[in-house]
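Omission of a single protein chain aside, the complex is shown with its protein chains in their original locations.
Chain nomenclature is as follows: A and B, assigned in order of appearance, with residue numbering initiated at 1 for each chain independently.
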Amino acid sequence: MIAQLVVDGLLTGAVIALGAIGVTLGLAILRFANFGYAEFATVGGYGALAAVLAYGGTGAPLGPFTFGGFMAVALAAGLAAAGLMALIGDWAVFRPLRRRGAGPLVLIFASFGLALVARNLVLLAFGPQPEYYSREIQIAVLLGGVRVMPDQVLVLAVAGLALAALVWLLRRTRIGLAMRAVAENPALAQACAIDPEAAIRATWLVTGALGALAGTLYGLTVQLRPEMGANLLLPLFTAAVLGGVGSVPGAVIGGLLVGVAENLSVLVLPTSYKAIIPFLIMLACFLLRPKGLFGR
Amino acid sequence: MTKRLLIALVGALPLLAFGGEARAQAACPHKLGAVIPLTGPQGPIGKPIADTAQLAIEHVNAAGGVKGCPIELVLRDDTGQPTLGVDAARYLVDVQKTPAIVGVVGSGIALAIVSSVTTAAKVPMVSCCAVTPTLTKMAEDGKTEGYFFRTIPTSRVFAVAHAVATTDRGYKNPAVIYVNNDFGSTLLRDLEKAIAALGGKIAGAVPYNENQPSYRTEVNQALALKGDALILIAFSQDGATIGREWISLGGTQNLVLHNTLRSQDFINAVGARFLGKAAGIDNAQVAGPSVDAFNAAFKAKFNRDPVGPGLHTVYDSAAVTALAMQQARALDGTAIRDALRLVQDAAGEVVMPGAEGLKKGLDAIKAGRKVRYVGATGPFGFDKNGDVSGPALVWKIDDGKLATDKVIDLEQMAALFRRIGY
Partner (left out) sequence: MTGIASYLVFFVTLASIFAVVTLGLNLQWGFSGQFNAGVVGFMAVGAYVYAFLTAPLQHGQVGGLHWPIAPAMIASVLATALVALVIGRLTIRLRTDYLALATFGIAAAIHQLALNLEDITGGGRGITSIAKPFQGLGPEGFALAFGALALGLLAACHLLLQRLVRSPWGRSLRAIREDEIAAAALGKDVDRLRLTAFVLGAAPMGLAGALYAAFIGYVSPYDFTAIVTFQIWAMLIVGGSGNNRGAVLGAFVVWALWSMSGIAVVHLLPTRLQVQGGAVQAILIGALLIIMLVFRSRGMIGESLHSSPVLQDETAAGRS
């Protein structure tokens, strides 16, 4: 039972971790808590769905998985949709606000408003019913007494690959360097001939793509619905805060911890209280270690 | 510039809002209010319910309308937020002067509106979907003053149906996953009693909260109960997620499903090949000409079968209210409240759904004859608390299509109620 709960927690945690990386980068570089962040997951997930609907499915199932090769194209479409939304949001709303020197409240609040618009546009376009990329159900396989599904293992692998790609981007590319510099000190970065606006645009793109990836993987293993982003918000922020703002490995470990803790909580609390767990972790973290596990 | 725009906007809205009142006082059309969630978590259920309410009104109008006028259904979205539900009801009653309100899906919203608007304003509410027994309690305590009616049976009928579907199939020890709200927790209590009376015992019950990202934990907990079946009391979206995870994780396919899952969407989401042994329950819809009449009319309009929660009951709530409006000597709430019982006269001419059926009824009432509305849910009658005790049915899935397995009629239901000791 405990092993099963831990494994389940890690699998849910992997999706939370991907989103939490986006949140943590946003907090560090854009310098406000983007309450609309989780809508990237919704828009990305539904963007991929639009591609799947247009193609008429995901193609013949590949090996043990529920979906076919077209899923890769659909994922790209989802990433593009969320990336576009991120750039439009920045251009139309956040950049004008930054120019006027608006504080974090205004930005947070604008992100609330933007989230409301995005979520309802998805609702209008796709309707309120849950959607799936593929109607196939996988029967779990027993691995050492633990039930897992091939799709979920793949999700874990994709999350790992995305993480590696992100680390490469941040450490080995010019734009990654610029993003880190702006996170450290925007004024100093500007003095070193780094264009903060370009770094901010890149951050929006990267975080939007991460959110979309999380949303698509979530849709692959659970389901898509217009409120899915809103329901993920608290776990995502908890993971980012727990890991330490700005720390990519922290966000990953935070996400996994939140996933595992949520699942293990049922050993001591009725399941109906499960939704409070992320919040309790967050509060404990604020009180005991406000910088998070890996914060500087 | 933006300030002026905003002021203009704020200024213009009341005009829009109250422009309606001039029309409200004109002779035609007569208005009927409806409060239904069209967006928010209940939106997926609410939208088809609203469409069906409109269908009932179309039929009434095709049948010549009420008191010489067509009826206009004034529909407001409560978004699932009680404050907005109350605001909507207040607006319908005060500004639109609707003499009755139909629809009202969520129990929480129905309770808020009954507590603060309709009873005080002496406007009957004929709910299609609020199942909470709290409203029965309020009626018994005289808090609704007879202005609350519903066309859906209370949750006890569902509990009995679940117990019958479970024990009929020889399941002795079912696990339960139920939605952690008013509806789910009440139903669970009634269900424990009903199953015990019919010779089974619940292995354990796992509550779940709506709109969670994943239900693996709950499903794993329920799996650990090692029941010989699963009774799933869930709303459509979460129900699909839970059903899929249950099957994926190797749970038994001995499923007993709630009426909210009686939809092709659910079958498609989970996969027909896993549902061969699944059964489910729903209220009423005893077979019969009145049910067929509704089903045919629905199919003609929407090109699909009327499966899904609240469709039959909302048709009845709108149709019976329209008949009562015709019957009432004046279009005021109290007269309609009393007329709602008159159009259920046991000795009256039988009136059925559909434009033709309703025309017969509306004409009969005009001619002063007594009528008895037999609805989309079959025959029903309001008791002294405005509740209906309805028959129930057990459904199954044959080749991926919903099929009726068994009907528990009114007499059997009454006998079961006695046996269980409700």
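Quick note on the criterion: contacts are C-beta pairs under 8 Å (C-beta built on N, C-alpha and C of every residue); 3 or more make two chains touch, one makes a residue touch a chain.
Please read all numbers here as calculations on a predicted model, not as lab measurements.
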| item | value |
| --- | --- |
| Which of A:Ala80, A:Val106 or A:Val153 contacts the chain that the document leaves out | A:Val106 |
| Sole residue of A:Gly83, A:Pro130 or A:Pro278 that reaches the chain not shown, by the stated touch rule | A:Pro278 |
| Positions on subunit B contacted by the hidden chain, ascending | 2-3, 6, 9-10, 13-14, 16-21, 24, 37-40, 43, 47, 50-51, 54, 73-77, 79-84, 86-88, 90-91, 94-97, 106-109, 111-112, 114-116, 120-121, 132, 134, 137-138, 141, 143, 180-186, 209 |
| Residue ranges of subunit A at the interface with the undisplayed chain | 27, 31-33, 93, 96-97, 100-106, 108-110, 112-117, 119-121, 123-124, 234, 237-238, 241, 270, 272-273, 275-276, 278-280, 282-283, 286-287, 290 |
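Just so we're on the same page, only the chains that are shown with their structure count from here on.
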| item | value |
| --- | --- |
| Length of the line joining the C-alpha centres of subunit A and subunit B, rounded to whole Å | 38 |
| Interfacial residue positions of subunit A with respect to subunit B in the complex | 1, 4-5, 8, 11-12, 15, 120, 123, 127-130, 132, 135-140, 147, 149, 218, 221-223, 225, 227-228, 231-232, 235, 262-263, 266, 270-272, 274-275 |
| In the complex with subunit A, residue positions of subunit B that touch it | 39, 41, 43-44, 47, 180, 206-209, 211-214, 216-218, 220-221, 224, 236-237, 240-241, 244, 247-250, 265, 268-271, 274 |
